[in-house]
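Heads up: the structure comes next, in C-alpha cells.
Of the protein chains in this complex, one is absent; all others appear in place.
On to chain A.
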C-alpha cells in the first residue's frame, strides 16, 4: 500500500484496484472458483435488474429511484472508499471486476441481450459516477488517459451568453460562471452534440463538468460495445468448456425480457397472404396494423416500413413465396411488374436470407422500433405510441375501436414515456381483458400477435380456458404485490419492461453500437441501392 500526500489530504492508493470507479479496461487474470463465478454473476445481475425496475417505476429518476438502486448496490455489490482498508476494498472491487466480465460472456450472445446489458451497465456507471467526489473524478480521468482543456475564466465570461443558450433554460449565468468548463473535440462528446446540449464552435465543444458523465458514458459505451462484439466472436471457443455452458445458459435466461428477444428468425405457424387483412385488424399491434393500412392505401411502403413490416410478416409465418405474392400484388398496382422485380424483389428475398449475406434477419423488437430510425415525412414505420403526436394517436386509437376512457389512459401513459405499457393497455382493451390481465408487457410485435392469437384463435372452449388462465394469473400477481406493499395492476411497476428516459438518445444510440452496426451495415449494403424510389433520379 502506498500513501501519497496531495493538497494536504492523505490519499491512499492500493496497488491492485487503486480506484473504486472503473470502466473495466482489462480482463481479470486471476483464478475464480466455480462457486464465486456463480454468486458474483448472480449478484451483479440483481443490481442490473434493480436498475431496470427502478427505471420503469421512476422514469424521471429522482430520490426514490436513487434509493432503490442504492439499496441493491449496498446489498449485492457494495464498493467502499479507500479509507475502509485494503482488504475490504480489494475484495469488493475484485468482485465488481470479475462479475462484470462474467456477464459480458452471458450477454454478448445476441443483439438484444447486448443492448440490454449495455443499457444497464451504462446506467450503473452513471449512477456511481455522479456520486463520486471531484478529486476521485480527476483521478479517474487521469487513469483512463482522458485529457481535457480547461477554459480560462476570461474566455468563459466572453462566451457566457452562448454557453447559457446552449445549456438550456434551467441554467443561470451564475451556474455557468461557477462551474468548470472544458474544451474538447466534438468527436469526444457526440451525444451532447447530437442533442445540441453544448456550444459547438470550430469543431470544439464547450462542456460543463456536470456533463462529463455523459461523455464518459460515451467512451465507456463504445469500448464496451466493441468488447461485447469481440467476446461474442470468441464465444464458440469458450463454450467448449462444458462446465461453463450450463451456467452461462442459466444466467442468460434470467434476463427478463421474454424469449422473443433472443429468438432469431424462428417462424411458427403458417399464414397466407389472404389472411393478412383479417389478422391485421384483430391481432396486429398498432404499429403493424398502421403499416398494413399504409401499404393497402398507398400500394407502397418506404424502406423503413418494408423492413419493419416485412420482417414481422415473416416472423408470424408468411413464407417467402407468399410474401413475394403479397408485396407484388400491392406494389404492382402502382408500378410495372418489371420495376417491382428489379427494385424490391431482391430486398424481400434478402430479408428471408436468400440474397446478399444470407443472414436470416430477425424481426424488430419494440426497443428497436422505438429507439432507432425515427420516421420522417412519407414514412409509416415506428411505434404509434412513440412517434405519433397526441392528436394523431387519439384518432388512430378511436379508429381501432378504443373507447374514449381507454384513449385517455393510453395518452396518459404515453406522456410518461411508457410506450410499451400503453401498447399493453391497448392489448387489454382490444382483447376485452381487465386491467392488469395482459400476460406480458409488450416487448415485441410478434409477442403481441402470438398472445392475441392465443385469445382469439382456436375454438371457443380453448379461448375461454386461456382467458380464465390469464385472470387467475392476474389475481395471483395482485395478491403477491399487495402483500409486499407494491403497486398493483395498472401500475407499470407491476410488470417488467424496458422503459424510456426523457432523453431517448441515451437508449437510442445503443442500437448503433459496433455489434449492431455490423448487422445494420450488412442490411444496408444490400438495401442502399434497391431503394430506387427513394434515392434514384435525385
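Observations
Just so we're on the same page, contacts are C-beta pairs under 8 Å (C-beta built on N, C-alpha and C of every residue); 3 or more make two chains touch, one makes a residue touch a chain; residues count from 1.
As a convention for this text, contacts and distances are computed from a predicted model.
Missing chain, UniProt protein name: "DNA primase", from among "DNA primase", "HemK methyltransferase family member 2-like protein", "Cytoplasmic tRNA 2-thiolation protein 1" or "GTPase-activating protein GYP5". Of the candidate positions A:68, A:177, A:190 or A:320, contact with the hidden chain is made by A:190.
Remark: the omitted chain is touched by one listed residue; of A:27, A:150 or A:378 this is A:378. Here one chain is not drawn; of A:31, A:154 or A:389, the residue touching it is A:389. Among A:60, A:296 or A:342, the one in contact with the hidden chain is A:342.
Residues 162, 164-166, 168-169, 186-187, 190-191, 193-196, 199-204, 303, 342, 356-357, 374-380, 382, 384, 387-393, 396, 505, 509, 512, 517, 520-522, 524-525, 528-529, 531, 534-535, 537-538 of chain A touch the missing chain (whole complex, contact as defined above).
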